[in-house]
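One structure is given here, and the rest of the page talks about it.
As you look at this complex, bear in mind that one protein chain is not there, while each of the others sits in place.
Chain naming follows the written order as A and B, and within any one chain the residues start at number 1.
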Amino acid sequence: MDQSTASGGQTVGPGLALPSKLIKIVGVLTSLLLTFIGLTAITFVIGRVMPADPVLAIVGDRASQEVYDQVFLQLGLDKPIYVQYFRYLSQLVEGDLGTSIMTAQPVAEDILRFFPATLELATIATLLGIFVGIPMGVLAAVHQGRWQDHIVRVIGLIGYSAPIFWLGMVALLIFYAKLDWVAGPGRLDVFYDGIVEPVTGVLLIDAALSRDWEIFHNALSHLILPASILGTFALAYIARMTRSFMLDQLSQEYILTARVKGIPEWNVIWNHAFRNVLVQLITIIGLTYASLLEGSVLTETVFSWPGIGQYITNSLFNNDMNAVLGGTIVVGVCFVGINMLSDLLYRLVDPRVR
Amino acid sequence: MAAEQTLRGWLLAEIPESKLQARCQRIFISWLAFIRNPVAVIGLLIIVGLVGIAALAPWITSSDGLEPDLANRLLPPSSEHWFGTDGLGRDIFDRIIWGSRITLYIVALVSVIVVPIGLLIGTVAGYIGGLVDTILMRLTDIFLAFPRLILAMALVAALGPGLENAVLAIALTTWSPFARIARAEALTIRNSEFILAAQVQGVSTIGILTRHVTPLCLSSVIVRLTLDMAGIILTAAGLGFLGLGAQPPTPEWGAMISLGRQFLIDQWWVPTVPGIAILVVSLGFNLLGDGLRDVFDPKSGG
Partner (left out) sequence: MENSNLSEPPLLSVEDLHVSYDTPTGLVRAVSGVSFELGREKLGIVGESGSGKSQTGRAILGLIAPGGQVRARRLEFEGTDLLTADLRTMRRIRGGGISMIMQDPKYSLNPVMTVGSQIQEAFRVHSKASRKEARARTLDMLRAVKIREPERVYKSYPHEVSGGMGQRIMIAMMMIPEPDIIIADEPTSALDVTVQLQVLAVLEDMIRTRGMGLIFISHDLNLIASFCDRILVMYGGKVVEQIRAVDLAQAKHPYTRGLLNCLPSLDGGQDELPVLKRDPAWLASPGTTP
C-alpha cells in the first residue's frame, strides 16, 4: 500500500525534489483522512438506513404539519444526499455530534463525561496484559512443548474463548458475592459519590490528587475486578502473540550466533530474541488497547461501569441514534488513531524500517 | 482386510492416476498431519459434537424449551432437569440443545456471506491490481478500522433487533481480513507461469479468477475463517446478551445469559450454563483453527 520510493528522494513535476520522509508523512495523513471519511460515510449511511423518522424523533408524533416541515427544513433533509453528507462532515469536524434525544445535551459533552471511565479500565487492563502476558509468552516459548508451555496455552485459550461478559458475571459471583474480596458493580460506593473533585475524570488519579485515600481505596476495589476480566482477555492475546513471535525469533540464525559467543541463556532470550520481538509487540499492544475499548462495552454492562460502552448501549435502547452514532464515531476514531500511533511507533523503533 | 489395504494404498500411491485421486491424496495426507495434533482433534470433536446435537435435537430433548412452566421455576440441576430450569420454568438443558441450532445457523450464515465477498474482493483486487486494487483495499481497510461489536451495534440499532439483522451486522464487520488474505494470495499467484499459460490460451479474466486463483486462496481463507469463528460466535453472543440478536423466546445462548443475569447470585446455574456452552464451542473452533493452521501454514504460528 506504501507508494513511496525506497531511500532517496523523488522528483515531482519539473525538477522539484521532495525528501522521501515528507512523502511518507503525507501518505500517512492522506490515508488517515480517507479512513476518516470512510468511517463517517458508514455512520452517515447507517443513520439514513434506520427506519425511524429523525424528524418525528425530535418533534414527537403529535406535532402539526407546520412544525414537522419546519424541523424538516432545519435538518436539511430536503437537500440532496451529498449535501447532507457534507453538512454532516463539517459538523463533525467542528466537534458537533448532534444532540442527544435522551439527555437533550450535546452528544459530544455526554461522551466526554463518560469516556475517562472507559479509558481507566482499558489502560489498567492493558497494563495487566503487558506485565503478565509478556513474561507468560516468553516462558511458554522458551519451554516449548513442556508443561509451562501447555499451561500458558490453556490459560490463553480460555482467556479468548470465553465470552467476556459471562466471565465478568462468574467473577462477580465468586469474588464479590461468595468471597467478598472486592466491591460490587459501579465505580464507587454510592456513599462516596460526588465527593472527589473531578479533575481528570479518572477516579484513581483524582482521588490521589486530593489525597483522599479512603475513596482511592474504594475506587480501586471497584476497579480491580472489571479490569482483571478485561485484562485476562488482553493477556491471553498478548501471551499468545509473544509466544509466537519468540518461537519465530529463537529459531533464527543470530540466536545461534549469540550462543556460539558463549552468552548465558537468559541473556540470549531477553537481550537478543526479545529485543527483536519488542518491535512487533508494539503493534500488538496497540491492537489490544483498541480492542479493549470495544470489549469494555460488554464488561461495562455487567459491572454497571459508567463508561462509553454503557452510554452507547443505553442510547441504543432509547433509540437515540445521534448518541449511538456519535459514540460509534468516537470509538472508531480512537481505534484508527491508536492503530496509526502504534504503526508510527513501530517505524520509529525498528532500525530496519528507518 | 483386503479392501482397506487397497484404499489406503490408493491414497498413498506415489503417482496419482486421476485428478480425483490426487485430490483425495492431498486431503488424506493433510488429515494425517492434522490428527498428529491431539489438541486439534479435540477441537474437531467438539465441532462435530455440536453439529451432532443440533441434528439430534428432537430426540435428545424432552421439550422444545419454549413453553413456560411457572410451577417449576428456578429448579437446581437434578436428574430430571440436568441443568435445572430458568426464570420461566423452562428446562435449561433442552434450551441449550435447541440453542445449538441457532449457533450453527449463525456460523453457517456468516460464512456463506463472508467467504464469497472476501474472496471476490480479494482476488479481484490482487489479480487486477492498480486503481481497482487501491479502491477495494481502501474499502476493506475502512471496515477493518471499525471496532467490530460497536459497528454491529450501530447497524442493529438502525435495522432493528433480530437474528438475521445481527448476522448481517456481524458479516459486514468481519469480511475484511478474508479479502486481505485472498488478495495476498492472488498477488503471489498472478505472476505464476500457469496463469500466464491460461491467459495465452485465451481464458477470460473471470475464468482465471474462478478456476485458478480462487481455489488456491480457499485454504488460507478457510483456516482464517475457522480461527475467526470463535470471535464471531462471541460477538453474536454479545449482541444476544445486549438483547440485539435473537428475540425471546428463542433460546439463543447469549440472550439466555442476559435473561438469567438477575438470578446470578442465588440460582447461579441459570446464567452460568449457557456461558459454558459458548465457551466450549468457541474453544472448539479455536483449537480446530489452530490445528488447521499448523497443517496448512505452519510458519505463521507456534
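The rule we apply is simple: a residue touches a chain if its C-beta (ideal position, glycine included) is under 8 Å from a C-beta of that chain, and two chains touch if they have at least 3 such contacts.
Treat the numbers as computed from the prediction; the structure is a model and nothing was measured.
S.K.: Considering the entire complex, write down the shown chains that touch the omitted one.
M.R.: Taken over the complete structure, the missing chain's partners among displayed chains are A.
S.K.: Of the residues A:Arg187, A:His222, A:Arg240 or A:His272, which one touches the chain left out of the display?
M.R.: A:His272
S.K.: If the hidden chain were put back, which residues of subunit A would touch it?
M.R.: 252-254, 256-264, 272, 275-276, 279, 350-352
Basically, only the chains that are shown with their structure count from here on.
S.K.: Taking each chain's centre as its mean C-alpha position, how far apart are subunit A and subunit B in Å?
M.R.: Going by mean C-alpha positions, subunit A sits 25 Å from subunit B.
S.K.: Mind listing the subunit B positions that touch subunit A in their complex?
M.R.: For this pair, the touching residues of subunit B are 137-139, 141-143, 145-151, 153-160, 230, 234, 237-238, 241-244, 254, 257, 261, 264-265, 268, 271-272, 274-275, 278-279, 282-283, 286-287, 301-302.
S.K.: Per the contact definition, I'd like the list of subunit A residues that touch subunit B in the complex.
M.R.: It is residues 1, 34-35, 38-39, 41-43, 46-47, 49-51, 140-141, 144, 157-158, 160-167, 169-170, 172-173, 177, 243-244, 247, 290-291, 293-295, 297-298, 301-302, 312-313, 316-317, 319, 321, 324-325, 327-328, 331-332, 335-336, 339 of subunit A that touch subunit B.
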